[in-house]
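The complex appears here without one of its protein chains, the remainder shown in place.
And then subunit A:
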Amino acid sequence: MQEKLFAITPGLTEASTHYCPGCHHGIIHRLVAEVLDELGVLDKGILVEPVGCSVLAHNYFAMDTIQAAHGRAPAVASAVKRVHPEAVVLTYQGDGDLAAIGCAEIVHAAMRGEKITTIFVNNAIYGMTGGQMAPTTLEGQVTATSPFGRKNAEAGRPIRVAEMLATLDGPKYIARVAVNKPANVNKAKAAIKEAFTRQIRGDGFTLVEVLSTCPTNWGLSPVKANQFVEESMMPYFPLGVYKDEEGKQ
């Protein structure tokens, strides 16, 4: 008898995604869905999705979902968790959504120690709107709104979200991971699992920042995009665990 080696995880629907070839959203979706399934909480899961490329995530996750206004997912999720404290609540947000227009919402949800998990997908650009500069765009990076390369003197230095939020007391687990190669995928899954485990335990706010690709707007092939993550993003956005505090608040 043949052994089944790979199948759709129960946390995802059978819909094929609209993401571009080589985009990491699909991998990250799969990891989140696998983790929630392995933790046995799919039935309690509530996804708050952002504005941006993952605005249609409700078509892919087999979970109850609320589509939030641009940047407001942490505020929405804060209320949802207080209405349903037993639920496992996550926001899935990109860098434009979380680090620009929704910066206040994420900082304050983290500060309050909301018992939610944020999956923060950082690809250093605005994807859906056509490749404009994000707060995470690297110095010198060419985008639709930084056609001569981002200049720190004008635009400031890119925000390191994991490091910034780790300075607060509310978060209990913050890590930055990547999914550009199998070893990193495994580490990313472990970090995502740790974040949800902490939420289920009631520790406090948890966030996993995932360095991700946007081959389409970077103008790179999927292979080159993976290299860009490794060679250009990781030196400025180092992988690692930025906050790891035990115990309830």
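As a convention for this text, a contact is a pair of C-beta atoms (placed from the backbone, for glycine too) under 8 Å apart; a residue touches a chain by one contact, two chains touch by 3 or more; residues count from 1.
We adopt the following convention: contacts and distances are computed from a predicted model.
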Would you kindly match the missing chain to its UniProt protein name, picking from "Carbohydrate ABC transporter permease", "2-oxoglutarate oxidoreductase subunit KorA", "PTS system IIB component (L-Asc family)" or "SpoIIE family protein phosphatase"? "2-oxoglutarate oxidoreductase subunit KorA"
Using the touch definition up top, pick the residue from A:Ala75, A:Ile119 or A:Ala225 that touches the left-out chain. A:Ala75
Quick one: which of A:Ile28, A:Leu42, A:Leu98 or A:Val229 touches the chain that's been left out? A:Leu42
Residue list for subunit A contacting the dropped chain reads 42-46, 48, 55-56, 58, 61-69, 72, 75-80, 82-84, 86-88, 104-105, 107-108
